[in-house]
Structures are given as structure tokens and as C-alpha cells.
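Inspection log for the structure reproduced underneath, given as C-alpha cells.
As you look at this complex, bear in mind that one protein chain is not there, while each of the others sits in place.
The letters A and B name the chains in turn, as written, and every chain counts its residues from 1.
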Amino acid sequence: MSLYDVIFYLFALVTLVSAFMVVTTKNIVHAAFYLLFTFFGVAGIYALLGADFIAVVQLMVYVGGILVLILFGVMLTNKITNVQIRSGSTNLVAAAVVIGIFAGALLTMMLNTRWLVNPGKTLITTIPQIGSLLVKQYVLIFELLGILLLIALVGAASIARKEEREK
Amino acid sequence: MIHVSLTHYLVVSAFLFSFGLYGVVTRKNAVMVLMGIELILNSANINFVAFSKFGNYGLNGQIMALFVIILAAAEAAIALAIVLNIYKTFAHVDVDKINNLKE
Partner (left out) sequence: MLTEFGKIFVFILLAGLFVAVGIFTAKILRPHRPTKEKLETYECGEDPIGTPWVKFNVRFYVVALIFLIFDVEVVMLFPWAVTYQKFGAYGYLVGIIFLIVLFVGMLYEWGKGDLEWDRPQPIIPYLHKEEEQNK
């Protein structure tokens, strides 16, 4: 068992245990903090897969942005007077059974398929290649993402501002 | 002990997807449902990046993962703004009880 394998199992363990805690813990704030560890674990898996840029983007966007936004969502949507912020759950048994069957099917499929594995050369850094792809092949998507971000910015800000003004 | 291969990453991603789906189905709080969706998107991203490494298709998979992350950011921004408005209207964010489009 090489060091690579040890690190992989470590990150996989961190990711899966914290993801399990996210969906089972009662306290919403705890769930948000377990989500932080899930994102870190997934970033580590990206780094192990040789995707350094994606790993950094994961940390910047998910941990630095989306998680902060989710924490604001938690703080702004609960009756702040009671410290015990709880979230109820429904249909636990039925959901567990159905999703257990679903996960079993997914795992059977993934373990029994003979994947065509043909690893390419691992690059020293991926950023110049990603940049060339963005500017050449995916240039339309690149510009469309700019427009999407503009729409998201205007839309979300106006929805959130409406609440503020009427208060 | 077997060396880490493509299947290992796929199994991690499958478990992450199942946990996320479980969270989306069982949680009542809208913010918790969003957290489940983030888990599902992350599991899809692991698949993209893993196939990009083991499949020798260049970096196309990583580009797709980048697009998914950016779309997730836009989605979280809009969805949480909507959740804030729901909280203002109904004074709770329980997705099971929100069944009116208007007051």
C-alpha cells in the first residue's frame, strides 16, 4: 500500500463520514460545518486526481463562497431566539430503504462494468491547458457563463433586496 | 491491498450521491435540502475529474467540473435568495408545508 493509497483512503473517509453527518445531524449549524469538511475532502480527492486547478477552485468557490452564503441562509431563516436550531426529518425509513436499493444498484453497476482505463500523462500543471480550452473550444460557454453570472447577480440581489425594503 | 483505481473514486462518488439524495428527500428545512444538492453536485464532479484522469480524453472532464462548480455558485446564490423570501412570507422554511404560491 503506497502513500498515495493511504492519502486517498484518508480523504475518502473524511469526505464520506462528514457527508453522512451532514444528512443525519439534527443541528443545522453543525451540518453546515460538516459540509466544510466534506468540501475539503473532495478538494483533496481532486488534488489526488491531478486536477490542481479544480481543487483550488473548489476551495475558493465552495468553502470561500457557497458555504458562507449557506451560513447566512441558516442565520437569516431561523428564529434566532432559540439557540437549539433543529431541522426535522420525514420518511426516514422509507427514504433509507429506497435510497439503499438505489445505492446498491449504482454500486453494482460501477463495480461490474469493465471501465476502459487508459490513463494519460499527468501534467505538471493544468492551468495553461484549461486556459487554452476555455479560449478556443469552449469560448461560447465561457462568454455564456459571464452572462449567466450577470443574470444571477442581478436576479438574486433584487430578490434579496425586495425582502429588505418591505421590512 | 489493491491499488487505488478508477473504481475507488466511482464508489466514493456513488456513496456521496446517495447521501446527498437522502438529505434532499428526508430533510424538511429548505437550507438543508440545498446542502444535499451541493453534495450531489460534488459527487458528479468527482466522476467528471476521475474519468478525465483515467480516460485520457485530455482536460475536457476538468473543464466540465469547472462549469459545474460555477453553475453551483449561481444556483446557491439564487436559491438562498428565494429561501430568504419564503422565510419572510411564511415565517418558516419547511418545504413540506409550503404549498401556496401566494398568500
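Quick note on the criterion: a contact is a pair of C-beta atoms (placed from the backbone, for glycine too) under 8 Å apart; a residue touches a chain by one contact, two chains touch by 3 or more.
This structure is a prediction, so every number in the text was calculated from the model and none was measured.
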- The one residue from A:23, A:95 or A:160 touching the chain left out of view is A:160
- Message: So one chain is hidden, and I want to know which residue out of A:22, A:35 or A:66 touches that hidden chain in the complete assembly.
- Response: A:66
- Touching residues (missing chain, whole complex) on chain B: 66, 69-70, 73-74, 76-77, 80-81, 84
- Item | Touching residues on chain A - with respect to the absent chain | 4, 7, 10-11, 14, 40, 43-44, 47-48, 50, 52-53, 55-57, 60-61, 64-66, 68-69, 72-73, 75-76, 80-81, 83, 122-128, 130-132, 134-136, 139, 142-143, 145-147, 149-150, 152-154, 156-158, 160-161, 163-164, 167
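FYI, only the chains that are shown with their structure count from here on.
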- Message: Distance between chain A and chain B based on Cα centroids, please, to the nearest Å.
- Response: 6
- Message: Quick check: in the complex, which residue numbers of chain B touch chain A?
- Response: 1, 3-12, 14-23, 25-32, 34-36, 38-39, 42, 45-46, 49-50, 52-60, 62-63, 65-67, 69-74, 76-78, 80-85, 87-88, 93-94, 96
- Item | In the complex, chain A residues that touch chain B | 1-2, 4-5, 8, 12, 15-16, 19-20, 22-23, 28, 31-32, 35, 38-39, 42, 45-46, 48-51, 53-54, 57-58, 61-62, 65-66, 69-70, 72-74, 76-77, 87-92, 95-96, 98-100, 102-103, 106-107, 110-111, 115-120, 122, 126, 129-130, 133-134, 138, 141, 145, 148-149, 151-153, 155-157, 159-160, 162-163, 166-167
